[in-house]
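Missing here is one protein chain; the remaining ones are kept as they sit in the complex.
Moving on to chain A:
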Amino acid sequence: MTTLNRRSLMKAVGAAATLSLVGTAARAEDKVKIGFIFLGPIGDYGWTWAHNKGREAIDAALGDKVETLYVENVAEDASAIPVIRDLAQQGCKLIFTCSYGYMDQTLEVAKEFPDVKFEHCTGFKRADNVATYNSKFHEGRAVLGTIAGKMSKSGTLGYLGSYKVPEVVLGVNAFTLAAQKQNPAATVKLVLIDSWFDPPKEAAATDTLVNLGCDIVTTHTDSPGPLQILEQKGLYGFGQGADMSAFAPTAHLTAIEDIWGPYYVQRAQAIVDGTWTSTDTWDGMKEGTVVMAPYNAAVPADVVALADAVQAGYKDGSYDIFTGPIFDQDGVEKVKAGEIMTLEQLATIDWFVKGVESAS
């Protein structure tokens, strides 16, 4: 709170007279600026595309009060720091950093700008002005695993992932456990390609998984490339982040759609209202953050029923794929029978379940 007295008023008038340029800038700032750091190109039709849909939801809902800015193709290394800092210096009051790999960079810039609020996606480190938010993609992976476990003829499933980060590990584990509920002998071959977006490498990795006997491959990288390979080979897969059926009408059984809009609008509103606090939000199917795309006609009715049961179970809280007993790759019991893994455990998971075949 500033109290107005004559001296401060005179100062303000003097400042306004000398700094007329700042005055124009201030008028442009009547709208609250909200920034986004995007991992890939918006045109990836996957992860970043979905986040951008969320950004557009803010524009649609609060366009008269806020202005959104974004930067695409920001690498998950130290070079992200100046990009985040730049958004803060441009006057953003709220900055979403939309990938796990921006964790420490977000915290570092947040220290320099205590008045700017930050939201880090899929991370677990928070501060007074840094909130985290995540989506329970693994609930969708459980649906995919159910379908794959039931529909696979070979019992060998492929999982194409990016990096060994909790989000991907959770996805692999949920997919594997759900597949094993349908086919206890199901195994998952895992390839982590060390990139979120590299269509040629994603394609070659899908090729390799298929050559090794996988007849259904799910992707945890961001391009539709793998689905096109599966389409060419007459096999099945799933979309990642968005409905990718346009790229592979036959191969695309369903997709996990990330719906960020409602959360983004809610947080933007909180900035406008001045009610923003640092929180940890982890929504899923129940809240409508994770949505399954329409099933392909190739999914038989009994499999649709199984998949729908998983979705219904997540929505009413009666189903959790991370219910014990769960064994790791070496056969060690990690979760006892009847126990359910806590959110804390899920957020920092770094081990794969039994049945996952991988280099790590």
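Operating definition for what follows: contacts are C-beta pairs under 8 Å (C-beta built on N, C-alpha and C of every residue); 3 or more make two chains touch, one makes a residue touch a chain; residues count from 1.
FYI, contacts and distances are computed from a predicted model.
Undergrad: Consult the UniProt record of the chain that does not appear here and report its protein name from "Aspartyl/glutamyl-tRNA(Asn/Gln) amidotransferase subunit C", "ABC transporter permease", "Cytochrome ubiquinol oxidase subunit I" or "Succinate dehydrogenase hydrophobic membrane anchor subunit".
TA: The missing chain's protein name, per its UniProt entry, is "ABC transporter permease".
Undergrad: Which residue from A:G155, A:P199 or A:G324 sits in contact with the chain not drawn here?
TA: The missing chain is touched by A:P199.
Undergrad: Using the touch definition from the top, which of A:D104, A:D308 or A:E357 touches the missing chain?
TA: Final answer for the missing-chain contact: A:E357.
Undergrad: Which of A:D86, A:E108, A:D207 or A:E339 sits in contact with the chain that's absent?
TA: A:D207
Undergrad: Out of A:G35, A:G145 or A:G225, which residue would touch the omitted chain in the full complex?
TA: A:G225
Undergrad: Take the complete complex as the reference. Which residues in chain A touch the chain that isn't displayed?
TA: That gives, for chain A, the contact residues 41, 43-45, 73, 158, 189-195, 197-205, 207-212, 223-225, 228-229, 232, 246-247, 329, 357-359.
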